[in-house]
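As you look at this complex, bear in mind that one protein chain is not there, while each of the others sits in place.
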Amino acid sequence: MKVSVLGATGYAGAELLRILYQHPQADVVHITSESHTGESIDSLYPHLRGFYDMKLESMQDIRAIGEDSDFIFIGLPHGHAMEVARALADLPVRIIDLGADFRFDDTAVYEAWYHVKHTYADAPRVYGLAELYRDAVRSAKIIGNAGCFTTASILALAPLAKSHLIDTKSIIVDAKSGVTGAGRSPKLANHFPELYDNFRAYNVAHHRHTPEIEQAIAEIADEETLINFTPHLVPMGRGILATCYADLKEGVTPELIDAAYEKLYDKEFFIRLLGRGGYPSTKEVRGSNFCDIAWHVDERTHRVVALSAIDNLVKGAAGQAVQNFNIACGFDEKTALDVAPMYP
Amino acid sequence: MKVSVLGATGYAGAELLRILYQHPQADVVHITSESHTGESIDSLYPHLRGFYDMKLESMQDIRAIGEDSDFIFIGLPHGHAMEVARALADLPVRIIDLGADFRFDDTAVYEAWYHVKHTYADAPRVYGLAELYRDAVRSAKIIGNAGCFTTASILALAPLAKSHLIDTKSIIVDAKSGVTGAGRSPKLANHFPELYDNFRAYNVAHHRHTPEIEQAIAEIADEETLINFTPHLVPMGRGILATCYADLKEGVTPELIDAAYEKLYDKEFFIRLLGRGGYPSTKEVRGSNFCDIAWHVDERTHRVVALSAIDNLVKGAAGQAVQNFNIACGFDEKTALDVAPMYP
Amino acid sequence: MKVSVLGATGYAGAELLRILYQHPQADVVHITSESHTGESIDSLYPHLRGFYDMKLESMQDIRAIGEDSDFIFIGLPHGHAMEVARALADLPVRIIDLGADFRFDDTAVYEAWYHVKHTYADAPRVYGLAELYRDAVRSAKIIGNAGCFTTASILALAPLAKSHLIDTKSIIVDAKSGVTGAGRSPKLANHFPELYDNFRAYNVAHHRHTPEIEQAIAEIADEETLINFTPHLVPMGRGILATCYADLKEGVTPELIDAAYEKLYDKEFFIRLLGRGGYPSTKEVRGSNFCDIAWHVDERTHRVVALSAIDNLVKGAAGQAVQNFNIACGFDEKTALDVAPMYP
Partner (left out) sequence: MKVSVLGATGYAGAELLRILYQHPQADVVHITSESHTGESIDSLYPHLRGFYDMKLESMQDIRAIGEDSDFIFIGLPHGHAMEVARALADLPVRIIDLGADFRFDDTAVYEAWYHVKHTYADAPRVYGLAELYRDAVRSAKIIGNAGCFTTASILALAPLAKSHLIDTKSIIVDAKSGVTGAGRSPKLANHFPELYDNFRAYNVAHHRHTPEIEQAIAEIADEETLINFTPHLVPMGRGILATCYADLKEGVTPELIDAAYEKLYDKEFFIRLLGRGGYPSTKEVRGSNFCDIAWHVDERTHRVVALSAIDNLVKGAAGQAVQNFNIACGFDEKTALDVAPMYP
């Protein structure tokens, strides 16, 4: 398959190139960057020295790229992918967008939280969280790759929602992310001396991943859903830990919870259940496409606390994109992703 | 005042020595360690080279130390301070225990969570969280210095509880601590390569600071209180950030919340209010006795999210102890503590 | 090929298992640990959950393991591999020792620096630094895998030594390592709060990698060689940077130096030359088997400063072992190692 990467110079783009190098059926044919057109990727990312020798192109002639590609991965800021997809609507090329443009069923929700007009509201799209939407991904024209915080949160909560064990209006997700999630553009907040040896929250009550989690949980549970989502910045490079709280419904026992997780994820290679009482840690999934999940039942407060860990650049971005790509192409879902995490 | 430090070789003990050096009215006369008796403190903590020249003593002859001291600070593991205090009950020496032995009104709660029998249940003690119990501290014989997580949590929640703005049975505290909170004994979990570039939760649903927070909030609100407390380990040295969630009572407005914080903390030097929408960060209080607090109102979920940051070794341990010492002695409460945080 | 790993529970052992999982021609048949016999590897290293299902065995019946293996990797502390190798001397199994037992031509040097008697001085061994000793590795019975600091140092200095451009008695290697190099046993010096946000040297003038570097450079240059080696601990997980200084011989020009590097490493996949004036960085090789090298000429002092970066657990241990294994087996040298570094 001929694949192209638009916006290859962000962290997710570079990670995609790292993973695709291991993929025997993917041949990277175009990589683009508007601000670094004509440069080589290793002048921006020296760790890739020796791996890719093509130059970064402009995506101005997007039709030509679309005609020359079987799949296009988009690593652009939100608002751009809808334009690209519209321009390529009539071509056979398929699209995996790592941004938010195609994650919402209801574009009004997208517009309300992202503050831009959606220009391709009727795009034939699916939500790209493979473990929960695998069948839809298979034949999709456009895949809206799930976000990083949302992947961790939804995977932790889905079994509880699906088995109707929790009050879906009581959910709180307290999430913590490494700094690569904030992108590669230097700014004071992410300047090393400011962030290092420091911990803080940001975007309380208005982070854009909130409606994305609500959409998925509401659909899975088929119940009204309301979520408090609070992101924090951890002084580390990669990794997300989501700590999810929910009130248990009357009569829910720990055993019912155990069964819900086992039933939903029993066959999932990329989900590793640590069981009741376990402690996922971000380093144990670093560099891999795994989502490690555990849960605790607090009998005093009658709440469940679900914990999940992912690498935000892999299962939260590039790895998940390749997983979706594998499904969409009919390849073994693990192709290029069957690697152990890098520890310590 | 002649002061002594029992268990001076833990991180809190060393921090106490750092702070007491700045105190013009405190003269450190005895420091003890059972495992390092006869050694100098700078052989264990070279950063203190040149500051203290006495040797570490054994506390076996605790009566002699008690007779030679006006104040004793105790930095021993829980279970030891009650023995010390009992042995010194008839002496004029006063005690500030940095451990948990004297934090609970009801020793049955202590015994249930700490799994030891309390041998001095009728000790004349007060809870050492100065901003809320200042008057009691003034004349106390024994001060049970508040814990690190608890200080951050209680100070963040107290105004909401006191003004009856929240459902005190809905509280969730998601707390994050630097690694000094785990003490100085090496173990695999805190071995640098394991913890570095990593993030995880621990002790979900059964951390011992849970009942301490519940006791204080229940008393302040005079309402039944139930709290979910979840600690996490941040790959940094010092600092605690507490993210506290609570359901707002019917009709509570953001302005009422603002007023509650301002009313309670208006005159408090060591509490810095960042206001509604603010973001405390651990580095902005590092090395200082400040507790920075902010709050957010999520109108969608009708919850308040309160955030607080402290240095766990200062306001969460040694600094708070000196603050209590100042109050108990009638000194200016800021003595030795009127220093700016060390940033970055 | 059936391979076994003795001492699989150290960081190098675990890294070996991570890499070998990618190797299509290696089948791990035995893994051993004396202190964790009977346990699964993922109980010790949860990141490997799902990758290896065999139990850790004792190596007490080493003959049985030797008979059932084509290759044995040894990740034991120095002093053990010589015993293992002697016990298996008559079997066809071949050995790659990640420790120091088989790194020295002259066992008297080993004994002087390691303070143990060498019990297998006439072992048929080769020094396992593939780029410089590839031919010898092909048919070796026992391969003494080069050390981590030594790999970085020797690869940086070898072209200068081989082309006789430097005074080999003037060499200073100022090396810096991440903390995984210190192993997995918890101790105060490597306790997170002590090492984090800290930097220091250790073992000045008597680190055991000194004679190993001297041996290689002396042999390559065929000149008397004397090296000052100073290791430092960097608060990070993986990675070594070696800063190497040497006086240039009379008349040596920058161009001669450039030519020396290019000539020696022109065809080497795992050596990436950043050229004169370049700056290798440890993160750009993290998780990979690359050694990035650059050099600077200080015309004022007539010295060359050579810089090299490796991942101490990969090119400095497990990756190099697999590279040697590939050579020894006649496989493509890049098998299981043709992966891009993980950045950032």
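Each chain carries a letter (A, B and C) given by its place in the written order, and its residues are counted from 1.
To be clear about the criterion, a residue touches a chain if its C-beta (ideal position, glycine included) is under 8 Å from a C-beta of that chain, and two chains touch if they have at least 3 such contacts.
Bear in mind that the values here come from a model prediction, so they are computed numbers and not experimental data.
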With respect to the chain omitted from the figure, which of A:197, A:311 or A:333 is a touching residue? A:197
Looking beyond the chains shown, say which of A:162, A:184 or A:302 touches the absent one. A:184
Listed residues B:131, B:284 or B:298, member touching the removed chain: B:284
Touching the unshown chain, subunit B contributes residues 11, 14, 17-18, 21-22, 45-51, 180, 196-197, 237-238, 269, 272, 274, 281, 283-288, 292, 339-344
Given the full complex, what residues of subunit A touch the hidden partner chain? 11, 178-180, 184-188, 190-193, 195-197, 235-237
In the complete complex, the non-displayed chain touches which residues of subunit C? 172, 174, 176, 178, 193-194, 196-202, 204-205, 226-228, 230, 232, 234-239, 241, 243, 245, 279-283, 286, 296-298, 300-301, 303, 305, 307, 309, 344
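Assume only the chains that are shown with their structure count from here on.
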How far is the middle of subunit B from the middle of subunit C, if each middle is the mean of its Cα atoms, in Å? 46
Residue list for subunit A, restricted to those that touch at least two other chains: 196-197, 237-238, 281, 283, 286, 344
